[in-house]
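Here's the structure, in structure tokens; my notes come after.
Here the complex is missing a single protein chain, while all its other protein chains stay put.
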Amino acid sequence: MSGFQKYISKRIIFAAISIFIIFTFDFFLFRLMPGNPIQILYRSPALSPSQIASLEQQFGLNLPMWQQYLLFIKNTFSGNFGISIYYHQSVSSVLFPALLNSLILLIPATIIAIFLGIITGKIAAWRRGTTLDGAITGGSMALYSIPTFWLGGMFILLAIYTRSLPVSGMYTTGASFPSFAAQLADLLNHMILPLTTLTLVLFGQFTIIMRNSLIDVLEEDYINFAKSKGASDNYLLARHAVPNAELPMISVIAVNLGLSVGGAILTEVVFSWPGIGFLIFNAVNARDYPVLQAAFVIVAVVIVLANIVADILYSYLDPRIRYQ
Amino acid sequence: MNDDFSFWKEFKSNRKGVAGLIIVGFFAMMALLAPLISPYDPNATNPSLFLAPSSSVHIFGTNTLGQDLFSRDVYGAQISLIVGIAAGAVAVAIGLVAGLVSGYMGGLIDEIIMRVVDFFIVIPAIVFMIIVAALLGPSLINIIMVIGLLSWAPTARIIRSMVLSIREWPFVESAKANNAGNTYIMFRHIFPNVTSVLYGNAMLAISAAIFTQAALVFLGVGNVTSISWGEIIRQAYTTGALSSGDMLYVLPPGIFIFVLIFGFILMGYALEEIMNPRLRTIKG
Partner (left out) sequence: MMKNHRYSTRLAIVSAIVISALILLGSGGQAIVQSGGGVAQPAAASSGNQTFTTGWFGTYIDTLNPFTSYSQLTSWINSNQLLPLVNFDPANHTIQPALASSWTINYSNHTAIFNLNPNAVWSDGVNVTSQDVVYTYNIAKRNYTFISEYTAAVTNVTALGPHQVMIAFNGVLWEMFAAYVYIVPYHIWKNVDPATYPGYNSNGTTYFVGDGPFVLTKYVVNQYAKLEKNPKWFIPSQQPKISTVIFQEFGSQSSAISALQSGAVQGLSRILPANIGQFQNNSNYKVTQSPSLEYMYLAFNVDPNGTGNPTLHNLTVRQAIAHALNMTYLADTVYHGYANTLASVLAPTNQYYDHNLQPYSYNVSLAKQMLDQAGFNKTVNGVRENSTGAKLAYTLLVPSGDTEAVNLAQLVASNLSSIGVKITVQAETTGSMAATIWSSNGTLGQDIDLWDWFDNVQAAPQLLSVFLSGQVVTGTSDSGFTNSTYDSLWTQLLNASTPAEAKNISNQMQQMLYNQLPYLSLVAPTSINVWSTAYTNINSSFPGGPFGGMDYLTFIQVEPANANSTPAGSNNYVLYGIGAAILIIVGVVAAVRVRGRDK
């Protein structure tokens, strides 16, 4: 086995362990929460003890803990997340559309924020030590400090004053669109405010990351060597520093995906965007264990997988770290 | 780091650091002197002052219960600072110990700790915090612990990487040769050399904790019975004040959270710059 293969298989084993830990953790976290879901969900004078028993049986809550655990591991691996206690449907039929909706918001926001972050981060690193750098760094830190839910609220206020943009949901509900273009326009229209909110918050963070990794690269010996041979700053930055700084960014961004997801949840709640964050927020109040469990697992697994992909990509593109 | 005087001199000449310190100092005074600054009892209700607009007696107006918003905004500084600093301290303390042990002991212990760190870095912390905060109940101490226990991983990782190089230094080797205990070496020899990175990290941990506390309250899983900026924003949403366009209700608490977090971040980066001069924006 080559060093590269060894490295990859090691990463995959670690990822598998992480996923197993996440599964186990996930199971116990939700089972140990106080509040019987049946009790809280169906707080109704119409409920008899026999009905409660029948519901508990339906959702497998009457089994001993270890049996529930084995069942859970088995089902999760086979992609069966059970029936939602609240929605009375299979969890996957609720979860996956929500996941797609989240990605529709999260991925464009992340990509736009990365590109803008690369541009401003590059300018700041290039002009490091100047007032411009100070302004960009300060501005990025300021963007990073803005509470997501408050920024969203400010946009809602603005939209209310100007009566212009929709502030909730993904579509004008129930509208039948004359053409695909009209439908697309409607989606984009609903996306503007949440997307802007999320992008702004992520943008500051990525600018700082890019600037700092670029500066690290710019101080490296081979750059100084090229400089001593008379290469211009522009040339150095474009041909050597940026490509080399982008590599560490891949893994930094993958690691920060958890943070981005956090920002996305707050944004979704503020704008009633029917994504996974909104679903989690509702499921917490309804104590919908199966949905919460599955949502937590899916989000964590997606992040773990994104990290592996980033690791592999990184080690593939940068030979220096292959044999670590 | 070895000389307090020169450290302070460095810090004083760092514009970010000074700005951050002034901001944090301002809010610390606000929190401490809240009973003197605020013109009203922040909990006193008055049904005839339903969402009263801004006036000379109520600068920021009142909320739906007729409570003075300016007084509430002033008192709100207390919770943010208490939770921020306490949770930041918990996170840094755990991160420090984990990083020291992991980096110094190496081997299987290191491997296990690092896998746990990976786990905590990767999981979506806010989802986790929402669930755990709902599980434990929203008392002040619980919120502090939830935030602290879930945000130590980045600190651990940084400390570990420093320890990895420090443990190869000659003085550590000689301490080992003199049969000093592991705990002794870790805390007596290695710890003083990682404190530099700890300061900057602590500031960032505090800023993250302030944000998280506000976010949890906003989502309704934090403590909604005590006055905090997150709670004022949440009330603005849930009582319809936001959708009625009441700017002075939502604007000040949001700006306060933002500026306070910004202050801590500025201090954090200033400290990082002092320790790692390559990152500096303004030289000198």
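A and B are the chain letters, set down in written order, and residue numbers restart from 1 in every chain.
We adopt the following convention: contacts are C-beta pairs under 8 Å (C-beta built on N, C-alpha and C of every residue); 3 or more make two chains touch, one makes a residue touch a chain.
Bear in mind the structure is a predicted one, so any value in this text is a computation, not a measurement.
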Fill in the blank from the handout: Filtering B:172, B:208, B:241 or B:274 for touch with the omitted chain leaves B:241
Practice task
Quick one: say which of A:111, A:135 or A:305 touches the chain that got left out.
Solution key: A:111
Completion exercise
Touch with the missing chain holds, among B:20, B:88, B:124 or B:220, for B:220
Problem - Interface residues of subunit B (partner: the chain not displayed) - result: 43, 45-47, 50-51, 64-66, 134-135, 137-138, 220-221, 223-225, 234-235, 237-246
Fill in the blank from the handout: subunit A positions in touch with the non-displayed chain are 33-52, 54-55, 58, 83, 86-89, 93-94, 97-98, 100-101, 103-104, 107-108, 111-112, 114-116, 118-119, 122, 156, 159-160, 163-177, 180, 182-189, 191-192, 195, 234-235, 237-240, 242-244, 246, 269, 271-272, 274, 278-279, 281-282, 284-285, 287, 317
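Convention: only the chains that are shown with their structure count from here on.
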Practice task
Over in the complex, which subunit B residues touch subunit A? Could you list them?
Solution key: 15-16, 115, 118-119, 121-128, 130-132, 134-135, 207, 211, 214-215, 218-221, 230, 233, 236-237, 242-243, 245, 247, 250-251, 253-254, 257-259, 261-262, 265-266, 269, 278-283
Exercise for the section: Please name which positions on subunit A make contact with subunit B in the complex. Expected result: 14, 17-18, 21-22, 29-30, 32-34, 128-130, 133-134, 137-138, 141-142, 144-151, 153-154, 156-157, 160-161, 212, 215-216, 219, 255, 258-259, 261-262, 265-266, 269, 277, 280-281, 284-285, 292, 295-296, 299-300, 303-304, 307
